[in-house]
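Can you read through this structure? Questions will come right after.
Removed from the display is one protein chain of the complex; every other protein chain stays in position.
Chains: A and B, in written order; residue numbering restarts at 1 for each.
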Amino acid sequence: MRSRQLLLAVLVTIFAILGSAVLVHAQDQITVGFAQTGSESGWRTAFTEAMIAEAESQNINLIFSDGQQKQENQIAALRSFIAQGVDAIILAPLVETGWDEVFQEAQDAGIPVFIIDRNVTADPSLYVTRIASDFVYEGRLAAAWLATATANREQCNIVELYGTVGSSAAIDRATGFAETIALFPNLELVASQSGDFTRTGGKEVMESFLNSLDPASICAVFGHNDDMLIGAIEAMKEAGIDPADDILTVSVDAIDDIFVSMMNGDANATVLLSPNMGVQAYAAIRSYLAGETLPALIPVPSAMYFQDTAAEEYAARTGG
Amino acid sequence: MFTNAHPIAVLKTEKLTKSFGSVKALSNVDFNLYAGEVHAVLGENGAGKSTLIKLITGVYNKDHGAILLDGKAIEPHSPHEAQSLGISAVYQEINLVPTLSVAENLYLGRQPMRWGMIDTRRVNTNAKALLKTYDLNIDVTRTLSTFSTAIQQIVAIARGVDMSARVLILDEPTASLDANEVQMLFGVISLLKARGIAILLITHFLDQVYQISDRITVLRNGEKVGEHLTADLPKRQLIPLMLGRDLAINDPADSTARITSDTGTNTFLQAEGIGRHGMLHPLDLHVDKGEIVGLAGLLGSGRTEAAKLLFGIVPHDAGDVRVKGKKVLLRSPRDAVQNGFGMCPEDRKVEGILAELSVRENIVLALQAKQGWFNSLGHKRQQEIAEEMIRALHIVTPDSNKPAGELSGGNQQKVILARWLASQPEFLILDEPTRGIDVGAHAEIIQIIKRLCAEGMALLVISSELAEVVDYSHRVIVLRDRQKLTELSGEEITEQTIMQAIAEK
Partner (left out) sequence: MPENKTHTEVNDVAPRFNLIQSLHRNRRLLFPVVALILILIGDRIIQPNFFNIRVVDGRLVGSLIDILNRGTPTVLLAVGMTLVIATKGIDLSVGAVIAICGAVAAVLISTTTLPPLIVILISIAAGMLCGLWNGILVAYMGIQPIVATLILMVIGRGIAQLITNGQIATFSNPTLEFVGKGVLLGFPFPIFLSLIVFGLVWLLVRRTAIGLLVESVGANDRASFFAGIDAARFKVFVYVISGVCAALAGLIVTADIKGADANNAGLWLELDAVLAVVIGGTALTGGRFFLGTSVIGAFIIQAIQTGIFVSGLPPTFNLIVQAVVILAILFLQSEELRRLFVRIFTSLRKPA
């Protein structure tokens, strides 16, 4: 229980660093236009559904437009929102460039634009803020948990299962993780190799770590995603190592299978990125309309899951 | 020794020497090429002709000696460099891009530009004007491959000469041309001669040498054995010079020994009304055991087409084929092989030889294909068969593991012949078996044909050389415009009668 308190302390510190205080205001009816990229993946569809559901519960009149993977469709949607005189526009941009003109039109019409998910290169003065998952933050969170879990150890050597080289998820998670463990002298990153976000890759990289390093000297493994960590668990078991006990594990994504591993006592913790960005988006709109100033980036808050609640969460997910 | 019409050689080599390993491909060759002459370089395959031109054009680098252009030593390291010095070569396999237009081919890599872009209109007008100087009036915007080989050849020559060539090397330019096209090409050569261009000609066709060349240099085993004005060197002196021995010219006794076989019990192949729409008008044809049937006619008369239908390369859509009286299906070469057929195709490089595989593998291929996937001959048996064939056909190769593509043309032809003999066929189709090979191998192949016939094999032979057809055929089928004109046999077979048959309406 002491470690849990310590974790809370660290989390509070990090939240303070980020300064991401978000307030929820009274629920007046407002009209918001939402231009989505399309419905190319299951994740995208879930994202859209969450946006619509959240709008209903918050008394928001949401005008939804599916861009069908075409920027011109999204621009046309924005123009139609402007013509309809909505209170605010949420754009999930398909691409980063080519938005300045239509943003200017919105600004001239006095309608604020909020970016969600992917980024844009437009002049920051043309839109209010961006609500997005923050990979750096996820890395920090994973490191913060490791710091609490190893607070009573003198030295903890960590190996990292790096994502696909060049992907922003891998770069940012590595950055967030590295800058946080730097704050704790007992944490040291001793090896990092790319497992391409796949189970096979994670297993192969972990095998090579166990060969090139003394397995007894490895204290923890950080996986840029759960899949690589699941592969690494296989590698550890085959090398006669008890994952989660001999070597601590933490990874990102909170996919269903990692809960099974946690239930089996093979994994310690996973970082969840809430798929519901609607909460932050609508809250940001309301506070902006209330005259508040907002930071340039509003991260979607993350949560962590541990072994003790794994069974419960897994049942909730697979049951519902 | 020479007339003083050509005081200075444009191109001269002095003691030019090149070895490959322990083999001297060219040794101390002095060669002189003068402006405005056609100089034929003759010799058997392996005499050093191609080594000589490859040294001159920079494909190989010499070991010793000198190459002089206008009296100045040059050392080209690539054909490109040789070309920029004024030495152009046109090969039997034309080095142009078949999918580009004639005009584009003529100016490839040196197109007139306009505002940084290729000036297509000027390319086309220039090309048209250029070809007009060769009396060639064609649509230069058409794709090169749509024209006949002769025209492609002339385009290649025009390109080479236009790139300020003073020396033009023609390597077997007439190998795939028919008689009319040869005359067209010779017209162009005469034109270039009059412009003062020095032309080095390599060819196997001795008649053409006497028609077009002014001077002859004979090479043998990498050495120069003679240089003569063509007018001073009659054919009967030339051939012994090339071969270094007396050629056993067609034995007249053979011709008289010719038997007119009676059809019936002895018939191996009987084709009735065999043909294919748009390819060959239906015709009747039979070949007996121990008989040679010649197919005569001009290029495109249907000779090769008939052979292809009989061997199942293209299925026939009319007529029946019987083998030893039994009706057979010939849908593919496989069917033909299973029925005891064999065929040496006209295009040795594309349809015959497997260049990168060894002589041994080339020889056992048809037998192995006939035996099937799982009935492997085994390395030892392959070796035995190959060695036996190498011995029997006098194939010149250091060993049976040498890649077949590295042999000379005549030896490649023998390898293909060996491939079929190893499969022990009862019927052999030979399409131009002696084309493009040297005189010695030529005579040997004719001896082999006669021997096989004497051993009871049925043979169908296509050849452009009428004298050859007359020499060995028991019967001759004459074709024109893809139909059978007539069939000659016995004493009727003379060059005269065949030509008459072709010329008749």
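What we mean here is this: a residue touches a chain if its C-beta (ideal position, glycine included) is under 8 Å from a C-beta of that chain, and two chains touch if they have at least 3 such contacts.
Since the model is a prediction, treat every value here as computed from it, not as a measurement.
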item: Displayed chains contacted by the hidden chain, counting the whole assembly; value: A, B
item: Touch criterion as defined above, residue of B:53, B:102, B:343 or B:477 at the omitted chain; value: B:343
item: Which residue of A:67, A:139, A:176 or A:231 touches the chain not shown here; value: A:231
item: Which of B:354, B:443 or B:502 contacts the chain that the document leaves out; value: B:354
item: Candidate in contact with the missing chain, chosen from B:23, B:73, B:97 or B:499; value: B:23
item: Residue among A:31, A:71 or A:208 touching the omitted chain; value: A:208
item: Candidates B:74, B:279, B:328 or B:369 - the one touching the absent chain; value: B:369
item: Those residues of chain B which, in the complete complex, touch the missing chain; value: 20, 23-25, 44-46, 221-222, 244, 311, 313, 332-334, 336-338, 343, 345, 350-357, 361, 364-366, 368-377, 379, 383, 387, 390-391, 394, 396-401, 408, 419
item: In chain A, positions touching the absent partner; value: 42, 162, 165-166, 191-194, 196-201, 203-205, 207-212, 227, 230-231, 234, 238-240, 257
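Just so we're on the same page, only the chains that are shown with their structure count from here on.
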item: Rounded Å distance, chain A centre to chain B centre (Cα mean); value: 73
